[in-house]
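Taking it in order: structure first as structure tokens, then the write-up.
Complex shown without one protein chain; remaining protein chains in place.
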Amino acid sequence: MSAPLLEVRDMRKAFPIVRGHSLRRSIGAIIAVDGVSLTLGSGETLGLVGESGCGKSTLARCILRLIEPTAGEIEFDGRDVRACDKRELRRLRRDMQIIFQDPYASLNPRMRVEQLVAEPLLVHEITAGRRETRARVAELLQLVGLAAEHADRYPHSFSGGQRQRIGIARAIATDPRLLILDEPVSALDVSSRAQILALLASLQARLGLSYLFVSHDLSAVRYISQRVAVMYLGKIVEIAPRDELFNHPRHPYTQALLSAVPLPDPGRERHRRRIRLMGEATAGAAIAGSCRFRARCPLARQACAESEPSLEPAGSPGHAAACYFPEPLRLT
Amino acid sequence: MSDPLPLLDVSGLEVTFPTDAGDVHAVSGITLAVRRGERVGLAGESGSGKTATAMAISGLLPRSVRTSGSIRLGGRELTGLARRDRRKLCGSHIGMIFQNPQSSLNPALTIGRQIAEPLRLHLGLSRAAARARALELLDEVGMASPARSFEEYPHRFSGGMRQRAMIAIALSCRPELIIADEPTTALDVTIQAQILELLARLCAEHGSALLVITHDLGVLAGLADRILVMYSGRILEEGPVDCIYDRARNPYTQALLAAISRIDRPLETLRPIPGDPPSGLQMAGGCVFHPRCPNAVGICRTEVPVLLPRADPGHRCACHLADQLDGPPLDAGGKS
Partner (left out) sequence: MAAKSALTAEAERLPLARALAGRRALGRLLIADRTALAGLLIVAIVLAVAVAAPLLAPHDPNAQDVLNQFKPPSAQHLLGTDQFGRDELSRIIIGARISVLTSLAVGAAILVIGVVVGTVSGLAGGLLDGAIMRVVDVLLAFPSVLLALAVAGTLGPGLGHLAVAMTLVWWVDYARLVRGLVLGVKEQQYIESARALGVSGRRLALRHVLPNVAPPIIVLATLQTARLLLALAALSFLGLGVAPPTAEWGAMLNDGKNFLDTAPQLMLYPGLAITITALGFNLLGEGLRDVLDPSLR
């Protein structure tokens, strides 16, 4: 098997809590990402699932160094991402791109579509001259399912789904190898969601892209990922090939997550037995030296309070869970 | 059995937003009814007019917006009332839960104050009585340590807790009808499950009717007794919940259900609905869905279909071809 395209080792990100305005004192830290390791192969999609506060978006941004990680190593295509200086990082940005969640906020409202899609081409000097740039912009727009005529309009005249397409065109303009998708369809309607997911799948096949698909939407993740990792309070608590995770989840949190997803099936919903989780996950509330899910876990036992479980193989190959008692559960 | 006269009776409702670019017909004549204790779901995507409907019912639309049609609550006509009378009526008989708990709660007032406000305003309770009742409510909605939560400001709470506070505010005057506009869209899925369960339980306990407005068909499957499907300002299909999910007749409803990726079924190709959601500015002639409908024929372009009864009681569908169609749409429609 060839070397992975992306390898993250023991990534950590802590946000200091500061007091004071001019003279800032740090009185503690919120640890958003607490030792995450993952690999991503070429042409593969890794889904990263978790609820708010789990650190998945922070992790995504740290990989791109949009936020600087506190610790850990990032290796992309053999290169050490953290060691890159400004110029090298800029060069790296050609190969690693990101698509954001909010199609209404991620496009500069004062730039026309043409300018938005052309910007990466100009910044990285991929095309020379207006004619070539315009041609490439038209090509990109058509690739994402928009018409070349849309180039002259402003973002606000488009629907959410179309704006997300513009964002995708922008991201693939530099012909990247890795695309990080941070909740790309969460802010869209059902019909737009399906369209964009289908587009992303087809682009992946056409352009040989690798995706890191970050989302709290389990059904979207399931549709597009080959492997799925579940994050909770800054750590990966389970990782497995897609079908294995959805059919035989082993970590109690994953099981609770899957059981909480509402199904568009009234008969089943009525008789569904859910795993009820009490309380909420407060970001950064992990207590050192015990399982971070313990407070809400319906299966918590003494061993869970004594030390934190690490990711250990559980079930079939490629499947790992961070739990002392990973019991398989067949869910509806 | 429940009262035959509907609690909420909306008939021929039209809502038009005047804009510089022309009139936006957000709602083009819809009729819906909610009986006492009933749970009705209004399903629709953005541009469907569902939020405009909710706001029209609760009287929250700005003055510049034109509405017509009839909205009766408990037999009383709301549309002609002066704003003040309407506010009073709605405040005590209708409870609203909004989508975004961050922006729906006043950040400058404590949670307790915001729950107590309608109690003092509409029920005329004293400060002490209002406080006592507010604490009761906070306990009912599952807030940990109600006394402490009472004194806290919204920014100290998570999304789920704020939504619980919103539910407490909505329930405070024991309303007969609760209107929830995307109540769990901004919440995590495990919190969503908690909130939905809470909402269902409290409505059952208090005997309130529930009108849930959302695009999430999964949420409605577990919560609603009856569903109306809205698109571009019109109701395209309505019926008992089982009916809609298992035996939908309208191509839009079918396409919507087909476009949802379900985690409990084997993976299959997603079938997106081609085209873009309606903007409300250019109204399609005839059936509002015809530009995106794979089965559209001549009559669909010219004549607006009327809601006609189907086999199951209470099931109505607005489609010229409803009799011919059977099951999912004929076209695979998987284009991006």
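In this document, chain identifiers A and B correspond to the written order of the chains, with residue numbering beginning at 1 in each.
Note that in this section a contact is a pair of C-beta atoms (placed from the backbone, for glycine too) under 8 Å apart; a residue touches a chain by one contact, two chains touch by 3 or more.
All of these numbers come straight from a predicted model, not from anything done at the bench.
Residue A:66 is the one among A:17, A:66, A:83 or A:128 that touches the chain not shown. In the complete complex, the hidden chain is touched by one of B:13, B:26 or B:165, namely B:26. Touch with the chain omitted from the figure is made, among A:55, A:72, A:145 or A:160, by A:160.
The missing chain, though absent from the display, is touched by one residue of A:50, A:103 or A:234; that residue is A:103. Here one chain is not drawn; of B:46, B:190 or B:208, the residue touching it is B:46. Mapped onto chain A, contacts with the missing chain fall at residues 22, 52, 64, 66, 89-90, 93-94, 97-98, 100-111, 119-120, 123-124, 154, 156-157, 159-160, 167, 170, 174, 183, 186-189.
Everything that follows uses one rule, which is that only the chains that are shown with their structure count from here on.
Centre-to-centre spacing of chain A and chain B amounts to 31 Å, using the average Cα coordinate of each chain. Taken in their complex, chain A has these residues touching chain B: 51-52, 144-145, 159-162, 189-199, 202, 216, 218-220, 222-223, 246, 256-258, 260-270, 272, 274, 276-277, 279-280, 282, 331-332. Listed in rising order, the residues of chain B touching chain A in the complex are 45-47, 144, 158-161, 188-194, 196-197, 215-222, 241-242, 245, 255-257, 259-264, 267, 270-274, 276-277, 279, 334-336.
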